[in-house]
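Only one structure is covered here, and it is reproduced in the block below.
As you look at this complex, bear in mind that one protein chain is not there, while each of the others sits in place.
What follows is subunit A.
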Amino acid sequence: MKKSITMILSLIFVTSALLTACGGNDKVATNATNKEKDTPEVKTEEKVSEEPFEMTIRHTQIGADKQKRFAILEDVVKTVQQDVPGLTFKLDGVDSDVNRKEKLRGEMAAGSTPEIFELFGSPDSKIYAKENKLLDLTPILAELGIQDKFSNLDPFTYEGKVYGLPIGGSGEGFFYNKGYYESKGWKAPTTFAELDQQLADIKADGKVPMTGASKAGWVPLMLANHLWSRYAGPDVTNKFATGEAKWSDANVVQGFAKYKEWVDKGYFKKGELGFEYAEYTTQFTSGEAILMYDGTWKSSVFKAGQSGEGLIGKVGFFNLPAVDGGVGDQTALMRDVNNGYGFSASVANDPRQLAAVTSFIKNFYNEKMQLRGLVEDGVLPSMKIDQAVLNENITDGLMSEIVAVLNASQSSFPAFDSLVQADVTTEISNIQIQSLIGGQTTPEKMGAAIQKVQEEANAAVE
């Protein structure tokens, strides 16, 4: 009998312990908050403002390549902690893809996002903003007087309100091996015909003209996107979702055809469909390929201690030249400001957290930090900075060339994936571009196939 009782008691104890472990402590926290609320107002304010509190920053600055960006964040964190009494930041670093596609989404659904987190602009921020998961930053920007300081907040704007702020910007163009170009007596091409001729000559010289790594569809699509925007106009991608333009339009198809022509002529490294993005850079830094079409973020590779250290001072940058018969501004550059910070909507309920967020924005989004990002990390500013100040701070030759290209372009357009529906992005980046490279489709068939998905997506929205 005694044994039975002991057994039952032990079992109840174990079960209770298990259930307690599985439960959360939300209620306890709520009780504590209620208790605080019950105390007299003035006393509470004084007491709360002195009490330590913690906030979490979810960032993606992990790994050796992002050390400089992380150092900037750490400095901002220190300043904000000094600014806001009692505040301690907890830094939660995760891989950017994991943050964007898994963690943040789950947390958004569960309503448990960190107070501050890295956020992808379009379409992610708009989806979260629509569901009231993000803090409206419009009043904070007005309070700090920086609402007009950003070059472009469109990816983070929903129904006229701003829900996120871009960390930096990027532009896409050709990095080229200056040493090779000089040995041939060449200069960066100024016309498309010149570029075409250089590609042919590099090929004839036994080198790989352009880096190629298309295991992930977005990599070849950077150049393809620029090509169809040259032939059909920089604003053409904007018109697909509204039905004003079609992927099967002759000008758009001409862009695909040009890409295909370059593939067929062997201008990209053979077997590119099996190579990862990392290989893309290696082909260039090793000297195997002479040109690399990539985002300006890649300039950080050509700094001391990085993989492209051997090419410091030997890399140049140029915009895709104008094409014959192209539509619209032929200097237009593909530019993006999609990576930024967002803030949990719950912050609005806590004045101290709101003060911390305001301080974070004030200390992160200013000229000093933007210049640090540019100089130390090679990330273009997301805020408007006086040209004279920029020139004064840029000592890096490559960065000077990049800024010159940006200044020479009269307009810009965002990458297609922030303009078309997700289904269309999946179709073009996972199927069509790889089929085009692999020779399983033609530019015309590709245009028609994407248009079919586009029409389905447009109809679904209606």
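Operating definition for what follows: contacts are C-beta pairs under 8 Å (C-beta built on N, C-alpha and C of every residue); 3 or more make two chains touch, one makes a residue touch a chain; residues count from 1.
Just so we're on the same page, contacts and distances are computed from a predicted model.
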item	value
Protein name as given in UniProt for the chain not displayed, "Carbohydrate ABC transporter membrane protein 1, CUT1 family", "4Fe-4S dicluster domain-containing protein", "Peptide/nickel transport system permease protein" or "NADH-quinone oxidoreductase subunit M"	"Carbohydrate ABC transporter membrane protein 1, CUT1 family"
Among A:Leu87, A:Met108, A:Val301 or A:Leu380, residue touching the chain not depicted	A:Met108
Which residue of A:Glu54, A:Asp95 or A:Glu131 touches the chain not shown here	A:Glu131
Where the unshown chain meets subunit A, residue by residue	3-4, 7-8, 11-12, 14-15, 18-19, 22, 101, 105, 108-109, 123, 127-128, 131, 133, 214-217, 270-275, 422-423, 426, 430-432, 434-435, 437-438, 440
